[in-house]
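Just one protein chain is left out here, and the rest sit where they should.
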Amino acid sequence: MADVNEEVYVIPEIDTKGLEKEFPLSKPGFGAGGKTNEWRLLRPVINYEKCIKCLICWIDCPEATITRGKDNSVAINYDYCKGCGVCANECPTKAIEMVKED
Amino acid sequence: MLLRDVKFEEKWLPGNAACPGCGLSLGLRLLTKAIEKPVVVIPASCASVVQGAWPKSSASFPLLNIAMAGAGAAASGIANAYEMLGKEGTVVAWAGDGGTADIGLQALSGAAERGENIIFVMYDNEAYMNTGIQRSSSTPHGAWTTTTPEGKREFKKDVAAIMLVHNLEYVATASVSYPVDFVEKLKKAEAHKGTKFIQLYSPCPPGWRLDASKTIEVGKLAVETGAWILYEYENGKLTISPISSRFREKKARRPLIDYLSLQGRFAGISQQDIAKLEAEIDRKWEFLSKFE
Partner (left out) sequence: MAVSVMTGSRSVATAVKLAKPEVIAAYPVTPQTEIVEDIATFIKNKELNAKFIKVDSEHSAMSALIGASSAGARTFTATASQGLMYMAEVVHWAAHARLPIVMAVATRALASPWSILNDHTDFLVQHSSGWIQIMCENNQEALDTTLQAFKIAEKREVMLPVMVGLDGFILTHTSMPVDVPDPDLIDSFLGKRMAPFALDPDNPLTFGNVVDDKYFMEMRYKMFESMQNAKRVIKEVSEAYAKLTGRSYGLVECYQCDDAEHVIVTMGAASGDAKVAASMLRKEGIKAGVLRLRVIRPFPKEDIVEALANRKTVSIVERDLSAGIGNILAHEVKSALYDAGAKVFVKSFIAGLGGRDILPEDFVNAVKSAASGKKGDEWIRLNLG
């Protein structure tokens, strides 16, 4: 088992003093495209007994929704994972299963 | 560089508006892992929209949106301003094949000729995807698009080859399916002067009629069939990247049909067209050998 490593996301505090209400400026944040977790039909589930910490799923995830822990463990960030299935397709030990979203 | 050497931090944030399995989304994520302080210019393209909507952005790096033809020019402007103002940052133009090969070619060529200190990445999903899958000059022969429903008659314009004759210190091809290779190439590019150009193979599940989970797999097949050639041109010498060098030998390549059959956009392709594509692959390898 591993927890999502929230620390990997770099989002500095920017005091825009309301400039974004006057000028076309936006600040970095999660979910700029909406609640993308709601797009899922399938969700990836990692079988940690098969996981060899090769980091292939981590590097191949287009969404940065697989976080890497300091010990190279990986965890799925279900808040925004879109369920594309790339991780499951690429995992060399078939440790990730795409399971139907309830 | 080893996979585990690629850094942990994420500056391309989850919850962006990209389709599931989007190649360009992975590409941008990898950009932020290769370049420490990217200042990115994005012309009209899928990348413009996947940032998400105001007041949020999925980019945790400074990003300037610009009109479709202007990536090379806007990037030049930032690079010059940064130099005058003594600001630190690596200017990267991140443009689709449309914004590079077609409407953006002039500004790219201009920037390259002037030696502007920018990295120009053409993320190549082989059509105008953002506007609904219309053909670009980078669409391969035989591919279905909404404006070539019979399959594109013309052949793919080779932008990296065009950049080879611009007297640049660094030109390369890369693929999101080989992420560490792409990261290494970006770092190499950053160390060079003038304009650096990378053409990045970037699969598009909806546009290619591809299962979203196959984004990485299709890219590997592209290389293993010889259809996409990974190479670097550095200081006047072209080197086929180790990943691709095995496939110089025609016998070593997987049959092209293995690559094509994964993609619905080639569903109706004829045997003659496949033969033409195979001949084109041979020509491409032959052409690149002249620069070695």
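Think of it as A and B in the order they're written, each chain with its own count starting at 1.
Note that in this section a contact is a pair of C-beta atoms (placed from the backbone, for glycine too) under 8 Å apart; a residue touches a chain by one contact, two chains touch by 3 or more.
Just so it is clear, the model here is predicted, and its values are computed rather than measured.
Residue in contact with the omitted chain (choice from B:37, B:153, B:193 or B:283): B:37. When the whole complex is considered, the residue among B:14, B:52 or B:219 that touches the unshown chain is B:52.
Only one of B:69, B:189 or B:230 touches the chain withheld from this view, namely B:69. In the full complex, chain B makes contact with the omitted chain through residues 11, 37-39, 41, 48-49, 51-54, 57, 59-67, 69-70, 72-85, 87-89, 106-107, 109-110, 113-114, 116.
Interface with the hidden chain, as seen from chain A, comprises residues 12, 14, 16, 19, 21-28, 32.
Methods note: only the chains that are shown with their structure count from here on.
Averaged C-alpha coordinates put the centre of chain A at 23 Å from the centre of chain B.
Residues 5, 8-12, 20, 24-36, 39, 54-56, 59-65, 67-68, 72, 77, 79-86, 88-90, 98 of chain A are the ones that touch chain B when the two sit in their complex. Every residue of chain B that touches chain A in the complex is listed here, in rising order: 3-4, 6, 8-18, 20-23, 25-26, 29-30, 50-61, 176, 179-180, 205, 211-217.
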